[in-house]
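Can you read through this structure? Questions will come right after.
Only one protein chain is missing; all other protein chains are in place.
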Amino acid sequence: MSPVPTSADDGALPALPTLAASPHAHGGMSVAQVMQRVMLALAPATLFGFWLFGWPAINLFAVTIGACLLAERFCERLMGRTSSLGDGSALLTGWLLALSLPPWAPAWIGLLGGFIAIVVGKQVFGGLGQNLFNPAMVARVALLVSFPVVMTQWVVPQPLFSADAPGFIDSLRITAEAPAHPDAVTSASLLGHSKTELARGITIPEALASGPQTLFDWTGLRTGSLGETGTLLVLAGGLYLLASGIIRWHIPAAVLAGIALPALVGHAADPARYLSATQHLLSGAALLGAFFIATDYVTSPNTPAGQLIFGFGIGILTWIIRSWGGYPEGMAFAVLLMNALTPVIDRYCRPRILGRRRDGRALEPTPIDNTGGA
Amino acid sequence: MGTDQSPGFSLDALRDRLAYQPLLLGGVALVAGTALTLANNATRAPIAAAEAHDTQMTLAQVLPAGSADNDLLRDVLELPSPAAGSTRRIHIARKAGVVTGAVFNVSERGYAGEIRLLMAVDPAGRVLGVRVLKHTETPGLGDKIEIARNPWITSFSGRSLGDPTADKWAVRKDGGIYDSFAGATITPRAVVKAVKGGLDYFAAHRNEILGAQP
Amino acid sequence: MLVAVSSLTVLGAVLGVLLGFASRRFHVEGNPVVAEVEALMPGSNCGQCGFPGCAGAAAAIAGGEAPATCCPPGGKALAQSIAARLGLDIDLSAVADAGPQLAVVTEDICIGCCRCIKACPTDAILGGAKQIHAVLHEACTGCGNCVERCPTEAIGLKPVPLTLQHWVWPNPARA
Amino acid sequence: MNAAKLMRDGLWDNNVVFAQLLAMCPAMAVTTSATNGLGMGLATTAVLIVSNILVASIRHVVSAQVRIPVFVVLIATLVTIIDLVLNAWLHELYKVLGLFIALIVVNCAILGRAEAFAVRNPVPAAAIDGLAMGVGFTAALTVIGLIREILGSATVFAQASALLGSHFAFLEMKIDAWNGALLMILPPGGFAVLAFLLAGKRAWELKRRQTARASESHCSVPGPASA
Amino acid sequence: MGFLDKIFRPLTRSEPWGVHPDERKRPASETPIRRLPPPPLLYLPLSQHVGAAAEPIVRIGQKVLKGECVATAKGNISAPVHAPTSGEIVAIGPITAPHPSRLEMMAITLRSDMEDRWAPLEGLADPLARAPEELARRVAEAGIVGLGGATFPASVKLGLGHRSRIRTLILNGSECEPYLSCDDRLMRERAGGVIRGAVLMRHATGAREVRIGIEDNKPEAIAAMRAAVDGHADVQVCVVPARYPMGSDRQLIIELTGIEVPAESRAADVGVLVHNVGTAFAIHQAIDLGRPLVSRLMTLNGEALAQPGNYEVLVGTLVEDLLAFAGGVRGEPARLVMGGPMMGLLLPSAKVPVVKGCSGILALSATEVARDEPGPCIRCGSCTRACPVGLLPLEMNARIANAALDAAVALGLHDCIGCGCCAWVCPSRIPLVQAFNHAKGELAAHERDKKRTDATRRMAEARSERLEREAREKAEAAARRAAERKAQKAREAAESAASNSEGAPA
Partner (left out) sequence: MTATTEILLLLLSTALVNNVVLVKFLGLCPVMGVSKSMDAALGMGLATTFVITLASALCWMLDRWLLAPFELGFLRILCFILVIAAAVQFVEMVIKKTSPALYQSLGIYLPLITTNCAVLGLALLNVQQSFGFMKSVLYGFGSALGFTLVLLVFAGLRERLALARVPAAFDGAPSAFVTISLLSLTFMGFSGLIS
């Protein structure tokens, strides 16, 4: 054998390594880990919701997530792609969708919603990372517009193991059959109630005074979706996400500011017409949206400036739709609207490249001063 | 002229002349104008008839069949409307010259916007009929006030200010006698309020309306 | 009736004047695109594209009858400049497959007949009569014209050897 | 060009809605029910046929500079006539289609067809082409309308008798199994139905091409080794 | 406090560029430099630098001494190659290159006589009194290239300093790559030589000041250098925060001088010159001792290695020999890497020689590599945050995947320094750097193609001109001949006529 190790000798060498460019190490989390952290952050609020609304809510949660997973696998099978259920994104989509539905909604709502979220909201665009709109919010809005009656039926809290709470067997009937809930069980959530009363010509303070007790309660014992009742737990989960570096502060802060600022102004100007900032921030999907929904990587801008604009836009739009629009809650619409604007924001909010000005032209070289001392 | 020089008349040569364009377009326009005028003349009468029929159909919905033999479209009384500075047109239905009803618009703010209704009242102040003309309520929720979707709107027929009593002129939820739809109370509430307003108005102007001359 | 017909006629006539005038005023001569594309072509008229020379190829590409990738000597770079000029989407993978080629003279069989020299569109072959010929690597476009002319099959085409300097990382997205 | 090819073109290969993606506005706006789609399609077909015939017959007379304006005048006249006729004799349909009858004028398909086909072809071919395109358009609108209607309001050819005349009453149907998802007759539903129809057409063509290729070559079909 | 701090830190901290990879420099960094004895065979690639390959000046069978020049520089940007030990030239030909492409490169093979005998060396006396050009010439002759990894011929950079005024000379001792510690050891053990090299370079470039940047994770090196620098008022040891890629010249320049080097220009354009500390030491050796660059310090590291440490290695040694000397590898390393884990090159096998620019050999285990299948981009933005240049790696990658290279360039592809921060953080394990390398290579290939097409056109034009000229000349010649013939004929006719008339029949 020639002493020269040419490639002709390769036969004598161990198998060639697969071609790979640097870096040869990795430091970040994996996608699955990221999604798991988000689920962990959601868990306390979800469990609280389960306790508050009992078995029907748990059933709906399971059905929604099941539908998402099923839809995801079905689409990937159709496309001949390998399963990506392991990355947890479909599960998370189902989870967030379930948190935003009326807790006692019938199973077909969860089923249909899961399919809409994954098929129309995600897989049509090519799956994880390719979608343009937030899948869970697409599904929620599509359901709301299609089935406004079912989607606006809220139950009063009936904590698990309490006297009135339906048992597991009863819950299956509720989930499967979607009986029209008697008035005793349904109630309005804060935003819906104030909106309807306003439309009747009743001022906000009067409406709050006359409304059911379950409109607003710091401990979370109130009417609403799973993601809306345990507000403080949602907030805690959000702070955990911030601390663990999964999300950054720009979007949540901007969303909350976007809701709070106009709310402060409006409430100060006309308290009879506008809810206070606290009420805005702690009701509806404000916190869930700010920390978990608006922050969806795929559909939000990825520069700090872009994220601030994006978040503030969501906040303002949410407040506008809540205060003046046809729907009591605007978070889902606001998120989708700003999702649509994301490519435009991304286009105009690019980071400055080192050595270049913002417009992309190279910097002028600084004149060399060779005369001074060190 | 180009054609003068070449004995063989050439369309191609002609087409390039500057005067050809306006002449051609003018010619086409002339033909088009003529055709349209003819078509317009031919369809004018049927269109007018169709439009009149339309209005008749709407009026007929709120007026019981055969309750009028006059031309409702012409028999109009203008009265001041509750909103300051404007007037309300009231169509008077007569049978054999006797007033059998008054037909007019009422409106009220519903859930998502204004709801416009057409209602007919008989001389005794009883509702003859109510129909929705225009609304922007949420489809699936508030749109049940359309007769095409739900017969609810007919529940006003025969009612008057005294029947039910004033405190019962409300939806059931507010202690009245009228049903509301699941998940949508505002819309029916608004309609009830509008109809009641219409009856109030009629009561206030009863004499003028009944005494109106055709 | 009269008003209708006459007003419409007048409108039509006026527009006719306007348009006739405008089209005269802003008439565009010839097709500048072909000339621009032709300027991009290698200009060696080697005929590998199947057209009678570069001008023919340019006209065909501009007319949409030939793909922007039809010229092997131009390679990917040419295909891209043409695509950019014409605003086309092209599939470059087709070009990559062919790879650049070079003519190589097998010295033992070359009889020095000089036929190849005359065939070469870029004067890439050196050598006098009755001498062994050599190919200038920098000038050869790999068109193969010389191969056909050689009476002894002394000339063949070989792929240009890949060197470290020319090696390109494979695209991970296509891996 | 034979008639069969022209028909095939209009109905499938070169369908105004499904292949050319033209005339999108009526294809979305009036397809809240199959009846509306059918009515709109028929009105458009009438304009298409007549305009194609007229354009083809005067094609030698018109100079390039005023070609478009002349065609526009012709088409606008035809559309106005249709508008008047519908208003007079199919008043209910007229009220439903409303603005979109007038908009047949700018309906890109018509002008496009005049430009692309009628100017170059003799009258009979142009007439057949107009018919084919029109029928294709009508079919597309009806299908879209039908799907949206079934999914959205759980009816089939609702109001056919009122809009098209009492002969069409047999088409009307009401589905009792569900009430319909409102979304489908709203704008998003229209777009979504069209999207899925287009995808279905694409998938079908892809599949056909694949099987054609598979039967062409005897060797086994290479799997999607590395997509 | 810890938890609150965790929550509020992301709120208050301004986002810095770069990443903080696990250092993994110990225990290699704590073992003193060991010298590798000459191996039996050395392979000296002719192209160990940026620029044209060197030209061999030895024959097969020729005996050479250590430090003798075996290949000379060719052209302006090039560097000569010297024999790393004494022995006999046994081959000149292609060998497998230490490069992931598995392609070959030209190299001189030297069989060591195991005597390691130096050729006679002569240092430059009193170099600080000499002309700067002379120092640069010496550095060029010694075959010194940048040892920080870029392998740009050092003399060219020194000469460059002369043309464009240099104010600050920066010695790069940051060694920000994980695993590597050879610069650290160099500064700890041979601080004086480094400082001496710095002084020489300052003289060669005319810089007013020297700043030596060392990351704060190398306290011993900082202390050693501080001690060695005593007495040189204009040489300053500066501590920079440890963060990858602090060692990249643009980042280091900002950290040390606050100057941002404009895009598309060099550091020298703003009066700064950056050199690796190893380069400084090599320059000191070349000028003061006359020793050419034949060996360098290298870190051998990685979990698969038995004895991680720092070694002084002769250029041309096979990686295989090197690994064997360091106790061999445990099991099958998942990857052999030349350089650091962030920017190093994957080696096709251990049968490749080390070159001048090689700062380390890593034998990485599978767990260290953590290779996962790439997934789709989830637009998390981690890459954007990590990029020290402020690029949008995800956007560039998406465009490259769709073959829209021009769009990637518009996003700043050419500003990418290939540091690998983006791919290091990417949760989807997207090989971003490879995509950028691919795009840069493709663009360069296009550039070459375009030049070639232009050249072809010129040649085709020249040919058609030639053909035309020849045809014209031929035609002219033919015309001339024809004219001549005509004239001839006319003459003849005239003559015959004359003769006829003369000799007219009476």
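So that you can tell them apart, the chains are marked A, B, C, D and E in the order they are listed, and the count of residues begins at 1 in each.
Here is the rule we use: contacts are C-beta pairs under 8 Å (C-beta built on N, C-alpha and C of every residue); 3 or more make two chains touch, one makes a residue touch a chain.
Because the structure is a prediction, the values reported are computed rather than measured.
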When the whole complex is taken into account, which chains on show are touched by the absent chain? A, B, C, D, E
Can you work out which residue in D:76, D:123 or D:175 touches the chain that's missing from view? D:76
Using the document's definition of touch, tell me which of D:21, D:173 or D:214 contacts the absent chain. D:21
Sort through A:19, A:221 or A:337 and give me the one touching the missing partner chain. A:337
In the complete complex, which positions of chain C touch the hidden chain? 3-4, 7-8, 11-12, 15, 18-19, 22, 25-26
Need a quick check: the contact residues on chain A for the chain that isn't drawn. 75, 78-79, 120-121, 123-127, 130, 132-133, 138, 141-142, 145, 317, 320-321, 324-327, 330, 332-334, 336-337, 339-344, 347
Against the hidden chain, chain B presents residues 32-33, 36-37, 39-40, 111-114, 136
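Everything below uses one rule, namely that only the chains that are shown with their structure count from here on.
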What's the minimum number of touch steps needed to get from chain A to chain E? 1
Comparing C-E with B-D, the busier interface by C-beta pairs is C-E
Farthest chain from chain C, going by the mean of C-alpha atoms per chain? B
Report the chain closest to the protein's overall CA mean, measuring from each chain's own CA mean. A
How many Å are there between the centre of chain C and the centre of chain D, using C-alpha atoms for each centre? 42
Of all residues in chain C, the ones touching two or more other chains: 12, 15-16, 19-20, 24, 169-170
Give the residues of chain A touching no fewer than two other chains, as numbers and ranges. 19, 21, 146-148
Contacts from chain B onto chain C in the complex sit at residues 18, 20-30, 32-34, 36-37, 40-41
Within their complex, chain A touches chain E through residues 2-7, 9-10, 13-14, 16-17, 19-31, 33-34, 84, 87, 89, 126-130, 239, 242-245, 248-249, 253, 297-300, 302-304, 346, 350-356, 360, 362-366, 368-370, 372-374
The answer for chain A against chain B in the complex is residues 146-149, 152-153, 180, 196, 199-200, 326
